[in-house]
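Here the complex is missing a single protein chain, while all its other protein chains stay put.
Our next item is chain A:
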């Protein structure tokens, strides 16, 4: 990234190849919307180019990247696009109810979907911590830096988020069972 900053804009391609998947994952798990997530990834790379002078090289590149990504996500949320997570839970319940749940494989797929749904129902703050630590595999230290808080606070937030996720998951599970 320092090379990009020094004017070798074409080096951005390397960064794209290395990070577009994790970034896409970050957005996808945050808003559950594939097409929007791609737009946001594009947006992040654009901002990286535009604001490359703000990268000091002191912190880690990934932290800076997720910093931009969070801003992009927040901006997108302001534009009031309802996230897919919240959009069609009823749809999902229907789909799940209709599926042949006897099959163990499908059962697992269903669990995963439920979990995905549950993730979507977390508050943005809680979801963010989980997404960053589980899917983006950032260390507490990095997350703390990113969120401008302490490692202890991140730990607590992650712990609570996971507890909340569990609650939502169980609720969803009960809901879908009742529909059967």
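One rule holds in what follows: a residue touches a chain if its C-beta (ideal position, glycine included) is under 8 Å from a C-beta of that chain, and two chains touch if they have at least 3 such contacts; residues count from 1.
The working rule: contacts and distances are computed from a predicted model.
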Quiz item: The complex has one chain missing from view, so what does its UniProt entry call it, picking from "Cytochrome c oxidase subunit 4", "Polyamine ABC transporter ATP-binding protein", "HEAT repeat domain-containing protein" or "RNHCP domain-containing protein"?
Solution: "HEAT repeat domain-containing protein"
Quiz item: Which residues does chain A use to touch the chain missing from this display?
Solution: 9-10, 12-13, 16, 20-21, 24-25, 28-29, 34-35, 37-38, 41-42, 45-46, 49-50, 108, 111-112, 115-116, 119, 130, 133-135, 139-140, 155-156, 158-159, 162, 165-166, 169
